[in-house]
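Just one protein chain is left out here, and the rest sit where they should.
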């Protein structure tokens, strides 16, 4: 166990240059953004003097290395600065918005896996059959549509026309109250509070955006499941298991599927971090108060602190996610010693 | 957050119909309970501060100053021809001030504060509070200070609390703008006693505290604010600034997607959709209540930059003015919402905005271009604001198409928000751009002051005309009734239409859709005034 | 050579005439072999036709506005209806093909080349080069990719070239990693060693022997990315960082049209959306066929 802990620390140390790179690049990228935030934030009727005043207030009058130094110093104290568009400390804002994005992404991936993995397994057990082709066409169609388009179309049909879905107003209809915050995940918090109504209300809000995202993520998961299952099913040990008389069920799930899980987990990790970043569009359509929409607004407004904070937060998530995948890997596959990577 | 965001607190202020004992077990508000006194409003923008004085506070946030704070005075209310309510620029009514007097030289304004006026914490509103608030407005810099300056309110020493209920403003010179400038959202009155508890050396005006808390005497208080998501107003039953609002609570939801907002209002899931696109306004009209009010003292214009060589030629500017398909633009970009600003038959009144003499006439455009030094045409970037692309993009496309027929090749450049202000207003470097400016104070001279005077912020064309400078300086503080006023203003109009740094397209309208609520009032600041809102 | 012994050839087919095994025959064979691939290539042909001939074929000028015909539903005159400026949606959708294909092909080609060079070098020589590249790629991957693309376009300006660059940059890690892995497993392959023994320098072994063999799996990635690049460009347009108006581009058309769906003008978004879907769908299906085409092992 001690060895594992050391390995985790080593991995984290390895991620350090990545984080540093992200900090530097995001700093440079934000400074390269067009526009003068001082002019933007000085307000509508500001004159040159008040813009200058704003500039000094924002610290934008200093030289670039100086600004970077200050930024890093702030970071070291855990201070991501204050967003100018929303007027809130970036840390607070991210802490509030991240659970929303994570909840949406996780539910979407859960739905997606719930559909894509069985589809992939189904297709792999009947390669070349019409089932296989149908699966392929279905998931490909899902990935072929831009998410914002799917989102608007779903709202139109399920909310506007039929009224089945609740109004696309973020995480909870306004008549409900947020459950007492423990994790920030409404589904979990509501469950913890034993509050079934709020739980269902939160779930109802989740359905359309999660479906939109899920539709988009079906393809990579299903593809990878199919490929991994095909290669697992054609392995020698499957033949051994068959020759030993094990049931088809045991062979499919106990033997082939567990082996196929490895590449699927990798893909899941990639899809997850990709989806979290691509949430932007879905969050915009569904008024979802996540970090994606936050980042877009910040970017358009050249809100340095917010953009940098967001990018850093995503990078940390990425690192954490990779660590998690590695751990999952070493759990699934005994051949991969955790420290051998 | 300093707000009372606990569930119980939120509920307590909520449905009075429900017994307090039942409250802890109530996990959501049943539709009926929520129904009667809660008005839900959706808008596309974000409220980024509860304090208008703060650096970086955006326009939508100004409404917090309107709804949660009082000023000394306010504008009156009038009923428009279509039955909707509008503020009335011509009358100033009391808000926290009971009465006021102006000294004979017009320089000293003395206000008496309503004796019954109390802040939301129950404490009395005093002249000291007003003094502290005004000092704050002129000291913090940025927009509030600039706006105060427009009314001649420049320094703390101009404000004095004579006694607890008497407050005076001393002007350097009399101005017709002074009193109206006290009725705009900026000089709102804070509870200085609470604010001072949060003052630090680094933060002498309690910016951090006021940023997140409302400490006014206004009609509402903010009980919940989730930046980027929603803002919840709750009625302040102690309000003395006017009749109590019908709505007990107003929930303001931020919904970025325009299509979603439309669906919500159309289905009646929200009672009000703020600032809807012209297209929705024209289509929803009849299905739900739609109010489209032409925005006073505002015009959408094509701005021709005098620093761009071809536009220094008056014939080129006129050629452009004749090449604009006004009618089509009004139809496709404004969907007929607003007031046409072309084809005017002469300057008869001092109303502003008023139609320019130009119409769409390609032959005339060609004639003018032939006469110019750029008969063969030229290339020019055509800049529009990404944030306003709903009207700017179709407009630009239609103009681009016609300009092309003259040989003027334009490429459309969408500029994101942060850069737009810098490029168009601060650096004033866009050769050809669409522009919009509306003056809060409804005087032509005020508009010209900002948009036609050299170096001023909204003069994005780098226009400089000594006569205009002279006329603006002369008329700005002159009372409208003054006999010199009208001729001078008309002369300004003449020059503006002749020199054409800004080619007027149309006067925009602010459109708001209501479905199941009443009490919309149009304001020059174009933000939500919830003080008359009621369900029904 | 009387001591030579003939290898028994009973179980082997007789060698067909050597010259008939051209690349074209192989392409035809692959197409015949798999109906889905055939379908994909047929769809691709349609796309290419639209891209090449589109501007000459369309009934209306895609940029010409006509305010009196704004927002007309689909009709015989306007198959896909008209947009808010009275422009013919059909003409715009068809003309947009060229630009969209251009963006995606250029972006993918760029990332393919950069990623391949970096990945191949890292995979072949390993060492500090590999470590350094891995860190750089990790850094790029650690960015939320779509937001990175947005940032790049916002910083450099929204021109078509910059959209291409941004899309290319965010795709580079995928290629570099894939090529790195593919090269790495072939670095010690017999044919690579044999090529060295045949007097080839490392660079030549890498470029002429190892890299071409990494192509088949990369083709799948290429085709997926082609579709993804279009979606990416469309997403940028939705945020407002896409190509400039009035240029016809599917992403912008869908993004703008999306606002009209609720008011009942569904054709504005649906038709360009279908075109977009058609293209992405084609690229996604194309992958396996492309792989088969560049894989000599599939030749019979």
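Labels for the chains are A, B and C, by order of writing; each one numbers its residues from 1.
Following the convention adopted for this analysis, a contact is a pair of C-beta atoms (placed from the backbone, for glycine too) under 8 Å apart; a residue touches a chain by one contact, two chains touch by 3 or more.
Just so it is clear, contacts and distances are computed from a predicted model.
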* Asked: Which protein name, taken from UniProt, belongs to the chain you can't see among "Peptide/nickel transport system ATP-binding protein", "NADH-quinone oxidoreductase subunit K", "Malonate decarboxylase acyl carrier protein" or "Multisubunit sodium/proton antiporter, MrpG subunit (TC 2.A.63.1)"?
  -> "Peptide/nickel transport system ATP-binding protein"
* Structure fact -> Among displayed chains, the one left out touches A, C
* Identified contact with the non-displayed chain, of A:88, A:259 or A:322 -> A:259
* Could I get the residues of subunit A that touch the absent chain, sorted low to high? => 127, 234-237, 239-248, 250, 254-255, 258-259, 332-335, 340
* **Interface with the undisplayed chain - residues on subunit C** => 1-8, 10-12, 15, 17-19, 21, 33, 189-191, 193-202, 204, 209, 212-213, 296-297, 299-300
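By our rule, only the chains that are shown with their structure count from here on.
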* Asked: In graph terms, nodes being chains and edges touches, is this line, ring, star, complete or other?
  -> complete
* Give the label of the chain whose average Cα location is farthest from that of subunit B. => C
* Which chain is the middle one, judged by CA centres? -> A
* Structure fact -> When A-B and B-C are ranked by contacting C-beta pairs, first place goes to A-B
* **Mean-CA-position distance for subunit C and subunit B (Å)** => 48
* Asked: In subunit C, which residues are in touch with two or more of the other chains?
  -> 154, 240, 258, 261-262
* Multi-chain contact residues (two or more partners), subunit B -> 259-260, 263, 266, 386, 416
* Enumerate the contact residues on subunit B facing subunit C in the complex. => 258-260, 262-263, 266, 277, 279-280, 283, 325, 327-328, 331-332, 386, 389, 393-394, 396-398, 400-401, 411-414, 416
* Within the complex, which stretch of subunit A touches subunit B? -> 33-37, 39-48, 50-51, 53-54, 57, 84-88, 93, 96-97, 152, 155-156, 159-160, 163, 167-170, 174-178, 180, 193, 195, 197-198, 201, 284-287, 289, 293-294, 297, 300-303
* Touching residues (chain side subunit C, partner subunit A) in the complex -> 36, 135-136, 138-139, 141-148, 150-152, 154-157, 227, 231, 234-235, 238-240, 251, 254-255, 258, 261-262, 266, 269, 273, 276-278, 280-281, 284-285
